[in-house]
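Note that this complex is displayed minus one protein chain, with the remaining chains in position.
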């Protein structure tokens, strides 16, 4: 029952969708890191639902930093951010309390918590908890940036539409990080939005693949066993709701290739060791090789749909038909992007802290 | 620098390919678990290279249990298995010490360990270390089996050849666990072997996808955040050399589906709650739902090939051409299978110990 | 920089004396545990300063449970308690910001946090943070009680006055847990209070020894190495401000004895194995033996005194004389008692969860 992630820099998340508040505590953060309130807000805004392709539940995400920041900078003691819940409609949920929404955690939560779980709006399983993660992740993203480490993601594919590939990583990421719907090819982005709207109109939902790059990591970060870069990142990434697959480099996309094709040849450019291709996603033997760390996350279609679905009433032990009403996202991939960036920042910061110490990030 | 995995049941691996020995320490194991030496040996044999499709380096893998077992059963104190190294050819490696083999960890090890790493035969990065993991994993696999939890894998695809899908899980796994080259369709297995041999004849290598199922897990295991079933398993799985992608259920294979297709409908069968499909791989919200936990691992083509490759001498800072000689595997997917089963047993046992306590496994 | 304690049940504390709030997150708690608000309040009241022997700073300690409790019971997801800060006098502290109060953490905080620490009122080092610990500890104390495990402490000595020894543990603890100033002999308690008042009148402070007993632990809890009962408890106990020594059983008090005196002889009473004496404090080889687990904590005299003290201005690098003003405790031992009980409940609950699983506490 560990709800805390990280060896040196560690994050604890708490809160339920319809409880008093959600929040996060970040420990092990170096002192002296500037806390950019506007950047936190802009990141939270990117996670928030907006427009036709998102749920109609909209909250201001007014956050409050209750500890760990003094005179605009981190103190080095645990940093806590609280986001009060304000737009709950608790009555919406009580009637369907024991009808398991397919693809959701209603039944598994019941099996685990024996019926004591706060079931309203998904409780602790609500995507809303990710707002707290994004808030503290923003601080890590800013701090890493000052160290030359930047993180960015784009929607590699959504509803069958594929985005362009990364070209100039640094330039692409700069651009993506200013976008609400992060794609490299805006026409493909429009096609994705149209597909999402079409699914929404049909009471259905779509998924896709996110591709993330972490630039600026030196060679030599990560461990050969267990705390590999892939292991630590995937451990964190699989917490993001709807992520069901994680791959580094080309993995599943090149399983039919030969070793002579998959191996990334080394060369030297400006006295730096680089590889001509990056099929390994910047990691060999669990350790960074100095190339961009690139990974892809499979985001399953949002489970909340408006079509009638067969299910069970797990308290009565009876089969039932479920027809959802209310506010739901036909796609979350564009919002999940910011959550992926945030949780990646946490994993990367923790890997770096292991090697360089916790003070390093603030120096 | 954590080389230990697991909160309650924890594994520490050690050893280098050409050092004195490799080994493993397993802590937190319940007392009273029978240790089946023959089963350990048979699992080690499945991991060992054999026949035309594997490296010619063959060691007896004579293991020694030096602690934690008394009168044939676990004591509950740390269990240590040592496997001496006997067939090293140390002279093979010194000449090419600083030529980075593409796809291997030579350069990343150098970057991390500043040149102090034991570079002979891949050192600590050698696949040989997995023998120790398999040895202790065998004990966990046996103990879980007595609790009704069975684990099995097949080669879902290799070198472009696809195996049949799982049918009757329990029956399939029973059969797979007796095989050296684990496929459900033996004709497809022959085609895979032929493709591996062809690649070998060409001095090249192949990869593929492993599919693993864990049966018998009750609903309600895993955590909503961070120690999700997916997060814990993937953390462990990415340590297995050559694994570059992990997905639960269909993930990457169904990203273009709709929510109405991806959601697994619930029904009741013999008073048990089940799902008609298992696109979610038996996990919702990070927690088991009682269906088989099914996941796929992308195994990249073995990086050791006999074709000339462009690389660098990372100590001289010069570009170079590398032509490998010696003993290498044209494919490791059939051997990786046992390693995946072993490390999965560790992750699953640890998840169960969190909920039921460490004593539970031996009761 | 770990501010989280516990393997299975884990506590994270946050907050600064003069920040917005202090609080605690408790993860790994079983679902279905009743949360007794009145008991939390009564425990907080015992920790709060009161009367002539405590600081004049008095806050209502109005707490808010923001997550993890639903319909009066724990949900099994992280439980968060927030206590807003309301009675800060921030102006009191700015002038003496860089004058190291002897015995306090001002200088060490500066050395660690490079001057970014929130120095007001001791910041994160303030004893006030223990209120959050007491609040969540109350829930653990209640849950353990239902399992037959009770915890209680008395002031074994204070300012040179010694209390009576434990007699009938169960009866004594029941009585102590209702007291504000926990002593077994009320006359000795009066003498202690008088000594504290005398020290206060002199602008000075006193310390003492707390003795704590944990009843009802079965034999067989704890680990032989590292996570010994003593190691886990002491790790937690040394976090309590002013505790500088921890001993189990008689330890320092019987170092001059012989083995024949120190060994606790076993006997059988009502089919249960017991020991005639308990010099080992209920622990052998790091593991409980079924007798009460008894330990003593040395509480140093409160460092805040009103006498002039030689010190340094650590920012100017100059020697200085410090004369404290304001609100301070002449003794904290009577308040520390509740903190010790709370943190002991955490350590004990975590040790039990390791063996019996996290669900056990709520069953």
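Points to keep in mind about this one:
All chains are identified by letter, namely A, B and C, in their written order; residue positions are counted from 1 within each chain.
By our rule, contacts are C-beta pairs under 8 Å (C-beta built on N, C-alpha and C of every residue); 3 or more make two chains touch, one makes a residue touch a chain.
As the structure is a prediction and not an experimental result, all values here were calculated from the model.
Of the options C:65, C:141, C:299 or C:349, the residue whose C-beta touches the omitted chain is C:299.
Only one of the listed residues, C:84, C:216 or C:231, touches the absent chain: C:231. Within the whole complex, the absent chain has one touching residue among C:211, C:264 or C:341, and that is C:264.
Although one chain is not displayed, chain B still touches it through residues 1-4, 8-10, 12-16, 19-23, 25, 27-29, 31-32, 64-68, 70, 73-80, 82, 112-114, 116-118, 123-124, 358, 362. Listed here are the chain C residues that touch the chain not shown: 1-5, 7, 13, 100, 102-105, 107-109, 111-113, 124-125, 129, 157, 159-160, 199, 204-209, 218-228, 230-232, 234-239, 241, 243-252, 254-268, 271, 273, 275-276, 279-281, 283-290, 296, 298-305, 307, 309-312, 314, 317-319, 354-355.
Residue-level contact of chain A with the missing chain is found at 7-8, 77, 224, 353-360.
Just so it is clear, only the chains that are shown with their structure count from here on.
Chain geometry summary: the mean Cα position of chain A and that of chain C are 38 Å apart.
For chain B, the set of residues touching two or more other chains reads 7, 224, 354-355.
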